[in-house]
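Apart from one protein chain that is not included, each protein chain of the complex appears where it belongs.
Naming follows writing order (A, B and C), and every chain is counted from residue 1.
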Amino acid sequence: MKWLDGLTVKSSRHLAQSTSRRSLLTKLGMFAVGTAASIPLLPVARASGTGGPGYPGVAPQTSGLPGDPGDPTQCEYWRYCAIDGFLCSCCGGTQNSCPPGTEMSPLTWIGTCLNPADGKNYIISYNDCCGKTSCGRCLCNRNERDTPTYRVQTNNDTNWCLGTESTVYTCSTGVVLGVALDQGAP
Amino acid sequence: MKWLDGLTVKSSRHLAQSTSRRSLLTKLGMFAVGTAASIPLLPVARASGTGGPGYPGVAPQTSGLPGDPGDPTQCEYWRYCAIDGFLCSCCGGTQNSCPPGTEMSPLTWIGTCLNPADGKNYIISYNDCCGKTSCGRCLCNRNERDTPTYRVQTNNDTNWCLGTESTVYTCSTGVVLGVALDQGAP
Amino acid sequence: MKNKAFGCIYSLCIGAVALAQTVNAELAAENIPNVERLSAPYSENLLYVHDGDFESIVAGKVVLLDVAASSHNYKGALDAAQFPSFIASKRKDELYVAETFYSRGTRGERTDVLTIYDKYSLKPVAEIPLPGGKRGMTVTHRYTMQLIDDDKYLLLFNFTPAASIMLIDLQSREILNEVFIPGCSLAYPTGERGFSSLCGNGSMFSAQFDKKGRVTHQEKLQPFFSVAKDPLFDKPVYVGANAYFPSYKGQLYPVDLSGKTPQPKTPWSLLSAEEETANWRPGGWQIATVDDEGLIYVLMHKDGLDGSHKGGGSEVWVYEPSTQKRLKKITLRNWGVSVEVTGGKTQYLVVTNADMQLDVYKANSGEWLKMIGDVAAMPFSLHAIR
Partner (left out) sequence: MKNKAFGCIYSLCIGAVALAQTVNAELAAENIPNVERLSAPYSENLLYVHDGDFESIVAGKVVLLDVAASSHNYKGALDAAQFPSFIASKRKDELYVAETFYSRGTRGERTDVLTIYDKYSLKPVAEIPLPGGKRGMTVTHRYTMQLIDDDKYLLLFNFTPAASIMLIDLQSREILNEVFIPGCSLAYPTGERGFSSLCGNGSMFSAQFDKKGRVTHQEKLQPFFSVAKDPLFDKPVYVGANAYFPSYKGQLYPVDLSGKTPQPKTPWSLLSAEEETANWRPGGWQIATVDDEGLIYVLMHKDGLDGSHKGGGSEVWVYEPSTQKRLKKITLRNWGVSVEVTGGKTQYLVVTNADMQLDVYKANSGEWLKMIGDVAAMPFSLHAIR
């Protein structure tokens, strides 16, 4: 749901852009780089690495791993190609760990994302972190290879806080499981 | 808390002004009419009747009562001189009634507001409506004669959903109790 | 009240009220308490706006909105917690919310219930406990909960991740049965008293119940679409007993759900050759809807590609399914995300825009009429009365 990215909801209510780069239009413009002007919000533009400077007031990070380029606090980060939710990297966790006090869901949906560093497709497991109220920071939605609920293992609309003590959703990670067998959907 | 008016919270996150008159700056500018430029958001400006067109996408109302001027969906409406919360007029209620399914609190805080129609000060009872989650529409805060919690009967920071089945706050009304004895604080 | 300081509120109020009666006040003292009640019948232009608020999923709501009224559009709201499901009865004065609570808000003991609201007071009047902690939670989706057989029975989707459909008798308020649907999802009303589900292999599962809730028929169809090449959206629109499923790439798949066995019909394209070249595709959240005449409205975007299917669109295209003809294109004033058409004499196309505000258009002309603001944080699902 590309209209989600950067748009944090209530934000759609009386919206300020006074002091910072918080205008939705600005954000949209930023993401429009490299994609057709007719789809101002195209999420895939982010995956292409042409994304902008990320969420205002969120300090950049790296995963620290060689061969893992990009900033895990940005929606454009390569692992997030099918993510839907708040980035744990902005919430007290990292790209592959949950914030303190939450529980990582053992059940997840799966994405297949291209790592620009080695040109390989990786299987990414979007383990949700559960048990505290929505983080509310760095809302990001991308839908590469996302399928509807009837192929649920690649569906990101499902609340994947399952098998956890609480089903309350806090934020989402993108954990590397390994290189994909082929380029196709799992 | 003047920074509350018009600003609906999450709104402070990535904020749009793209398609409508929803810029906070615009709103602030609007309310600045008639007041010193150094306080861009001065709530009292609203009471002065110089307010702007209200909350975007909220249709105007009248109370229908002779001698009761103004629009109860606007923060500037005279009865709201010490209100703090979501206007029930925007939430399924009116200036003096609660939305369906909520319960009106029997305990309230009190304001003393000048009715511009007759030049008289009225005692206004800000009965909260309780039992459903925050309405989220038409957040308005004005603090004329508001006192701290130690003089609680004129304090609007208190959750006045008291004596109700649930203390969960939904929205606020401004009920006319009668003309004030004098201009002073109660 | 033990607190002397508070007595003064009342003495003050009483004093003030008494005074108001003596000093020739313009405005009389007003009644307390004073709570609104919705009047019957509902406006035909009423829309249930289901808030999919990500920021506070445990505290969501469904707003009742009269999109045609010149004022007081917002009629009230129901609470709906933790990826809830909502549906309104058309036959009874009841609204249904399936929801989940924790004893400590976000943690503690889990309780799932079906809450039944009175349509006019908007108060909960009954609750059916949902045992097993299995209620399916997804971003607000109409087909997680459906009514069948003149609203006498309710279908509810479970997901643990074992998927099943529960059948609830709304008269006795009992759970009658639970049918497991491995590899399938959601409940599309089917036949006299049954449902179908789409399945991960491109097929459909279908079941029928008798009045006691016993399964009288169930079957799994042969695959009729390719999930790998062109998945169907799991959000069809119904014209009578025919469900129309748009596909990611702009085909429309009709499935006749009038009998016990679903009958997939030949799909047809929503696109001209040029439109296909320009990669026009359906996209958004509630991507399609239907009006009283059975015309189908689909939210479309250009330059579609893998991953653009939830991105919303700039235009709404209107089709007559009987002739497979497109009747018109409505260019939206603002980028759209979800669409619905209200019923009644004048039908309104309501579009959740990218700013999460609701744009109201005349359905027949496509003329933009107004924006209704701040109705919900994330008005993802819009339910007209139809």
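Note that a residue touches a chain if its C-beta (ideal position, glycine included) is under 8 Å from a C-beta of that chain, and two chains touch if they have at least 3 such contacts.
Given the structure is predicted, the values throughout are model-derived calculations rather than measurements.
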Here the chain that is not shown touches A, B, C
Among the options A:94, A:143 or A:172, the absent chain makes contact with A:94
Among listed residues C:76, C:200, C:213 or C:312, the absent chain is touched only by C:200
Cross-chain touch to the chain not pictured, restricted to B:55, B:122 or B:169, is B:169
Residues on chain B facing the left-out chain by the touch rule are 1-4, 7-10, 12-15, 24, 35-36, 38-44, 47, 81-82, 85-86, 107, 131-134, 136, 139, 141-152, 157-159, 161-162, 165-169, 184-185
Where chain A meets the left-out chain, the residues are 8, 10, 16, 18-20, 22, 55-61, 65-68, 73, 90-94, 96-104, 106-108, 110, 115, 117-118, 120, 122-123, 125, 127, 129, 132-138, 152-153, 173, 175-181, 186
Residues of chain C touching the missing chain are 1-6, 53, 55-56, 58-59, 79, 81, 99, 101, 103-107, 111, 113, 115, 124, 161-163, 180, 182-183, 200, 377
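Here is the rule we go by: only the chains that are shown with their structure count from here on.
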For the pair chain A and chain B, the C-alpha centroid-to-centroid distance in angstrom is 38
Chain centres from averaged Cα atoms put chain B and chain C apart, in whole Å, by 32
Cα centroid separation, chain A vs chain C, in Å, comes to 26
Residue numbers in chain A touching two or more further chains are 7-15, 24, 136
Going by residue number, chain C touches two or more other chains at 55, 354-355, 357, 373-374, 377
